[in-house]
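What you see is the complex with one protein chain gone and the rest in place.
Now for subunit A:
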Amino acid sequence: MDVFVWVLITLYTWPFFEFSVAQKTDDFNSTFARANESVIDLLGKQNFTDYENSNALDVEIVSTASNVVSTRDGTGFSTPSTTESTPPSMSPQVPLPLSGSLPPPVTDVSRICPCDQLKDQCDPNCCCDPDCRQELALFTGCTVKTVRGEPKLCGQDVVTYTISETIDGYAQVQKSVQQEVNLDVFCIQSTNYEAGLSLATPEVPSAGNFDGLYKHFVQFLFGSANNGATTSTVEPLTSPGYLYGDVIETEEESGGREFFRLPAPSVTAHCSDLNPAAFLREQSNRCMRSLVLERDCTTLQALNMHSYTDPRILSKKSEDARFVAVEVTSIVLQSLEGTQTQLNITGDLSLDPLLLVSVAPDSVVCFNVVLQVGYTVTYSEAGDIVNVTASLVLGEIDRNMVPMEQEFQIEFVQQNVDQVALPSSGNPGYVVGLPLLAGSKTADGIVHSADSRGAFTLLHGSKLSDCLRGPHHRSPVLFGVDMVSGCTLRLDETANCSVVSEVVLGVLRGQSFPRYVASFGNSPPQHPMDWVPIRNQTKPTEAQSCSIPLSLHLEVQWTQYGSLVNPQAQIVSVIEVIHTNTSNLALLSGGSRVMSVTSSVTFVPVSAAARPGFKASPTIDAKLPYDFFFPFV
């Protein structure tokens, strides 16, 4: 479309100097596009209530765009009643019948009235409303004071509405139309193409072009099917077995397919029961349930172990899948105090939650509530689930334990694979965040426990925080993570010094304090030379008659080893520093009679600074700074 718009522009300061500017219609097309966009917006938001329509869709009045904003008059494009009557056999190019035709654009400024919102009625304080006659006397101001025409013209019409008071105290509205001189250097003196100053007639949606228009203008909207979806370009593999990340399926009693659920916290800490378990994706979730014991103890399914052991898991995705029942391998009963007893699984055992209301008030106890569920899924190479076992912890809960916490775990084990391999904390160097390997020395080598998170531990603060009273929690020492924690010691209880000293040291060190730490994350226990002894350092060295340890500090020195590209962390020495009291404890505590005993661990990098090696050092000492010729080299 090679239509050129010729606009005569006069340079205002030199009125004798006239020149013409050619403007392509492309610029105007972009404004058309905007006009269309707002129309589609109106269409897309048809679901709003009337109330929101009047509030949120306060379309701005643009003097030259009256053909867009005139939906109030029923001549807009959002009249669904007319589109419904469209016969389907209509030719695609014929626009949908609208009510008559589009109204002509209003360019006369004296006829534009943005505040005229009531049809055939006077809008208060709207001075330009033609419906206002007598009411004008009651006006106190004008909501619209001036209406301007096209701002690009050199002489623009401006209508000014002013209000003045008559002698008898009533208001009087004066309307004056003036030609205001545009002070801009470039302005349009006269225009011979009127359409150039108004928005284009939008393309009317018809049965033929609706999809195209919709695709062109609508980007985001509520309720689209792929809202937020990232379309993956990878074709889904049609394997009969499960693949990594596939949701494990179960069969309902009704015959339909469902997902194997593993409750997990979603946006809050509350358990969301609809979280699916995915194949080969190990999960360990802790979440909370708020409940009313009397009401929910026997009725809430989430507390009943059967809701976790009853699902019939399908061995593969395809139709010929067989069912795999969840096999309960162990049930541990936990008492209110936290002591745990292993239950012998003998045939049919009723372990449904049981409510026990005793005579004393506030002593409602619910038995056999699921506290922990651990699934172990055995799978074959083909991605079939062979076996699912569950180990449960059922416990008693009372009001103090509500809201209760539940823990759910799922782990995957490959069929026919030797499981004695110990987990390593790096290959070979330690990985930051993995536990230190520790053990003690015997004649055959190093003995360390299979659970690497329990080998080398540090005291972890508990709610009692008393050194002499348990239970004490311990957390594993993780490589590269400095930690500190502790407990308190009351001086009244330090009478028997030697016993207290022994107990405190035992609490700080833990039950099985190791003597050796692996220097690499995968040090084999057969090679004792790969293990670093933990050196003990007690301060002050010359112990007095009796001294109580006040802090246990572990200092792990490590270095980086190997090539610069792939350095490996190696532990070179571990020192255990125990500070004992040198003076009277009462003095140290400053009269509060309570001492804090701390245990901490620090990782000290002792590696020498990495240095690129040269056989012969370069002799030229370049004086120019490194970025002197920055963009060139």
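We adopt the following convention: contacts are C-beta pairs under 8 Å (C-beta built on N, C-alpha and C of every residue); 3 or more make two chains touch, one makes a residue touch a chain; residues count from 1.
FYI, contacts and distances are computed from a predicted model.
For the chain of the complex excluded from view, the name given in UniProt is "Transmembrane protein 231" [choices: "Trafficking protein particle complex subunit 2-like protein", "EF-hand domain-containing protein", "Proteasome subunit alpha type-3" or "Transmembrane protein 231"].
Annotation: of A:268, A:344 or A:416, A:268 touches the absent chain (contact as defined above). From the set A:278, A:404 or A:500, the residue in touch with the chain omitted from the display is A:278, counting the whole complex. Summarising the interface, subunit A meets the missing chain with residues 30, 33-34, 41, 45, 48-49, 52, 55-57, 60, 62, 219-224, 227-230, 247, 259, 264-270, 272-276, 278, 285, 288, 290, 403, 625, 627-628, 630-631.
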